[in-house]
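Shown here: the complex without one of its protein chains, the others still in place.
Lettered A, B and C in written order, each chain numbered from 1.
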Amino acid sequence: MAGVEFATDYKYMCSDPGQNLIKQAIKEHHLDGVVVGSCSPRMHEMTFRKVCSEAGMNPYLCEIANLREQCSWVHEKCDATTNKAIEIVRGLVEKVKRNKPLQAIEVPISKKALVIGGGIAGIQASLDIANCGHQVILVEQSPSIGGHMSQLSETFPTLDCSQCILTPRMVEVAQHPNITLYTYAELEKLEGFIGNFKATIRLKDKSVDFSKCTGCGLCMTKCPQKKIPSEFNEGLGTRTAIYTPSPQAVPNKPVIDRENCNYYKKGVCKICQKFCPTGAIEYDKADKFITEEIGAVVVTTGFNVLKTDFFSEYGYGKYKDVITGLQFERLASASGPTLGEIRRPSDGQIPKKIVFIACCGSRDPAKGLAYCSKICCMYTAKHAMLYQHKVPDGESTVFYMDIRAGGKNYEEFVRRAIEEEQVNYVRGRVARVYEKNGKLIVKGADTLLNAKPVEIEADMVVLATASIANNGAEDLAQKMHISYDPYHFFAEAHPKLRPVETNTAGIFLAGACQAPKDIPETVAAASGAAVKVVSLLSKPTLVREPLIAVVNRCAPPQYSTCVGCFMCQTICPYQAIEREDITDRRTGQVIKTIAKINPGLCQGCGTCVSFCRSKSIDIQGYSNEEMYAEVSALLNK
Amino acid sequence: MEKLIIKLQDINTWLDQIIEKVPRVIAPIKYGQKAEFALIKNATDVHYDSQTTISSVKSAAFPSTETLFAYAKNGPDTKLYNVAEENFVNTVIWRARPCDAIAFKPMTKIFNSDYQDELYNKRYEKITLVTFACNKADEFCFCTSTGGGPGSIENSDAMVTVIDKEKALVEVFTEKGQQLIDLAKELFEKADESIDKDAVLAKIPQKFTKEQIHDHIQNAFKSSIWKAQSERCLGCGACAYVCPVCTCFDIQEDSHGNQGRRIRCWDSCGFQLYTQHTSGYNPRPNQAARWRQRILHKFLYMPDRLNIYGCTGCGRCSRACPVDMNIVEHLTSIANSIHE
Amino acid sequence: MSKISEKAAALLQEGAIKMIIGYEQGTEHPRPIFCHTPEDCKKLIFNDQCKNNLAVYLTKKEIVDNDKIGVIGNFYVVKTVIQLFLENQIHLDHFLIMTVDEAGDIITFGNIDEMKQYVASHEPPANPTVLAAIEKIDKMSREERWAYWKTELSKCIRCYACRAACPLCYCNRCITDVNCPQWLEPWSAPLSNIEWQINRIMHMSGRCVGCGECAAACPLELPIGLLTKKMGMDIKDSFGEWKDGNVLSTYKVGDKENFIH
Partner (left out) sequence: MIEQNNNNFEPRIIAFVCNWCTYAGADLAGTSRIKYASNVDIVRFPCTGRIDFMLLLKAFAKGADGIIVSGCHPNDCHYTSGNFHARRRWMVFRDMLNFLGIDVERIRWSWVSAAEGAKWADVVNKTVHKIREMGPYTEYKKAAMFLEKEKISYE
């Protein structure tokens, strides 16, 4: 290929010896351009550009030919594939010939982090960041932080009480000087880019002035609306219209749920206001919006579980005593509606026979969920165990597909359930659950005893329903411009090497909003994300890739070929295009006004470049000349 | 020189003979309401009853786009290749007008003024011009003011003049012309001297003389008339591209990877970019300067330096101009303007 | 002396206006005239043969300086002025924009809104022959269309009269003059001629006022007017009526995308 001074190959170019090969070549042959034919640039572009700059070459004179992900891995081994590889390299050789040396751009950083979601992930991330001395804004959509973990009874594999370990953390968050907590709030808008985001947060009106409220709880005892199913108790208990989700809520001050409040529904009531000793109740206040300058975002919005009504074969949730795992947690929880006693939702009787069904929805492409929810095997074992402790004469059966107990002390935990607690494990799928004279009949097949049909009579059935993405996850992703998978779980930048980063620089992930995760994993990810944030916020300034648009300049009397129609201003998604007056040095009189791109704001999408009629805007790193050369070279023989 | 007579109905027979023998015959064909030169395959294609064609026929010798040479890079060394001889074929330009024929004289001079332009010469020497005397003209025609005329025989190889409904006078001036006659000797007979050619020619009043223009413009470089006349000029290249004498060209590259061609294509002094320096400086900063250049080049510099005239009075520029920059009108006003 | 000439002469006499651009009788058709003196104004005419889009002069530095200029133009001149204003190409206080009504009286526009109102209410009907030609081409098979345009545009000599006559082709460097990369071959050749037209249309899309001067200017009378007109029609179908003429620099989330699979 014309202009290629030196070519070599090596099995692992990204390894140390490989990197040294490149460095040597640059030095020996005085190269002013390097093309690495290897894996995707999304993988190692950074690595190789760093190598080049270490060898004294401008890093932006290095291009990566994607010969693995987009050639050798997707095509059969044949001449055509080899030819394609050659073409790809030829294209980038021609491009790199035209690449210009570029200097990275430095921009200031807003030293404040935004954490979205106050579950254990959000709590952990907030505390870690805050303890490093950085400001954190924690936004929680419900009236209290704590998330799903605060609903759990005991946690596997140690069986320590969930709230006992969580509550102190919740309190710590509330009291931490570096953490600003906004409960009953949502992210409205996220603008800007890494280091310099601008977040608009909607503070839903609580109808309660927290500065006056003492959290005495009198209002809740007086509220006439008492039959509202409690979200916290997964509908197994009730709450009032003015409420805190749970007694351990943080902040432990109530909000009015407008959907169910008599005043907001009918316009009359105001009982809570009458009784409130501090006059904290204020109706009809509008939501407030605040904007915050922040440098990084951690998304920890968590997950949800399928409700029983999803399952036709198990009665669409019409059987009161067919419940979800999360509901069982509430029954088993000392702070739950039954104060920790396992009682049937239908009649409050203690079930003598109980059946647990694993993989409800999960690993079932027919139901649209091909993935494994990961936590069910463990919590089902835990549920069975808790039941046996609480109802020693009870009989518990678990239907499972296979048991996935990968994790420290997990396998031992399941064994204990089976061997010491006499939980009856049946390997097989449950075809149907139906009611027959007051009993639930669970019909399944035991696949170990070559699919021998089994029929078990049960007082209560617990479905380990699949973990799913929160509804609204898609909207949130679009607000923040991060990508998500077909199940609307948020996508990480790289499945292995960048698990807590998103494709959008400065936005990080932790916990079950990314994929089903158990508590240890979630906490680990949260701390990981926190470190990413801290390392970002600890930098004096942020060094950004100079792949941005520029307006050309040329000799007088033109000064620039830009004619200043400024139609590019309406195109730019970042308002990065400003007006610049070119003035006569002597008279100071304006000669012409042209477009000017603010390098701090430009994100390098290049939409203005292909829109500009006179080709007066070009984008560094993807310039017209470079792209033209690459396309031509792919086809030129 | 020989004077012959041909019956009008035989003219097509003669032309078909020519078309049969000559690889490239160019003649005016019908083009919308107008006429335009094109390759013809049948005598009947020719459009006789028309005004001057939109474009001149200069492209027969000076194509709008032509290859100068080709090159191929092979490692360190580059090879150059010439345009093949087969591209230069015998050509007859049929039903040229006197103004078309005359135009090749200044063109040839320009392409040989210092450097001998091989490509132009090779094309030109293969051309035989069969001119038809004009029996009608429109208000844009002013050949009589530029030293030509509806019956001018200058630079033609043969000239046909339709005398009446039956016959036409055929004057043969050159060997090339004679060869065309020889293709169909039987169609011709000797013409007697009595035939009055001038009687049938179009009447084109003379508006000014070359000398008048020359006198008036030689000291008019700073005159305000250029701005006044060019105010409405849009600065396109239409006038230059249809002009039979304009020879300005640009050199371009057509390269594909390691091989390519060097191209010559038409250019126009009317374009702002034509004189734009890389530094940004433009010696002809406005349309007035460019219009002045056009006029001075044709009517002052060419006569003074090459002893040729840059205008044949065909009037094509005026017909082509989107804003009716009527050159006769402008030249007349120059001729009548006081010396500045 | 016509009402137009009188009014124009008066304006020049008052001295507020230094020059008036209008129409005079030309060799065959009316043509632009630049009146500097009341005397010049005698030549001013206005009729439906006055086709030149005079707005083309309003972006020329050598014509527009700080003196105030009067323009007596046709409908399209007014429409173009609006577009040029929206594209930051002209200062309205440098111009007095005028047109002439059926009675031969001068209409003077005080501000952009008056122009917009006028334009909204006076759109001339589309040229039926152009519409017929477009319909004819639409009916052709794709191969026929290609053959047609290739033959037609092969005649193009690249004199850029279409560009010069268009008041919205005001770039001081046209894409045809960009040589790094050489987007368009600058010489006349079938493909580069076609690609030049494609660029012209794309650059005009959503901005074109539909005066048809590009076609009128073409010395070879090539049917390039069909391209601009067709583009205008397509844009109207896809995005609705001409409003502020920046169709391609804006978007709607709900734009139809039946061709993206």
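Here is the rule we go by: a contact is a pair of C-beta atoms (placed from the backbone, for glycine too) under 8 Å apart; a residue touches a chain by one contact, two chains touch by 3 or more.
In this text, all values refer to a predicted model and were calculated from it rather than measured experimentally.
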Across the complex, visible chains touched by the hidden chain are A, B, C
In the whole complex, of B:20, B:86 or B:175, the residue touching the missing chain would be B:86
For the chain not shown, which residue from C:48, C:93 or C:143 touches it across the whole complex? C:143
Touching the hidden chain in the full complex, which residues of subunit B are there? Just list them. 65-67, 69-70, 81-87, 254, 256, 261, 263
With the missing chain put back, which residues of subunit C would touch it? List them for me. 137-138, 140, 142-150, 183, 189-191, 194-195, 197-199, 201-202, 205-206, 227, 230-231, 234-235, 238-239, 247-253, 255-257, 259-261
In the full complex, subunit A touches the hidden chain through residues 40-43, 66, 68-71, 73-76, 78, 80-81, 83-84, 87-88, 91, 477-478, 481, 483-486, 491, 503-504, 547, 571, 573-574, 603-607, 609-611, 619, 622, 624, 627-628, 630-632, 634-636
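Please note the rule applied: only the chains that are shown with their structure count from here on.
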Tell me, which chains sit next to both subunit B and subunit C? A
Chain separated most widely from subunit C, comparing mean CA positions: A
Geometric centre: closest chain by C-alpha means: C
Per the definition at the top, count C-beta pairs in contact and tell me whether A-B or A-C has more. A-C
Go ahead and note the Å separation of the Cα centroids belonging to subunit B and subunit C. 32
Please work out the Cα centroid separation of subunit A and subunit C, and write it as a whole number of Å. 53
Subunit C: positions in contact with at least two other chains: none
Shared-contact residues (touching 2 or more other chains) in subunit A: 558
If we count contacts the way the header does, which residues on subunit A are in touch with subunit C in the complex? 558, 561, 563-568, 570-571, 593, 611, 613-616, 624-625, 628-629
Taking the complex as given, what residues does subunit A use to touch subunit B? 2, 554-558, 632-633, 636-637
Spell out the residues on subunit C that touch subunit B in their complex, using ranges where they run on. 26-29, 31-34, 52, 56-57, 60, 62-63, 157-161, 163-165, 177, 185-189, 213, 216-217, 219-221
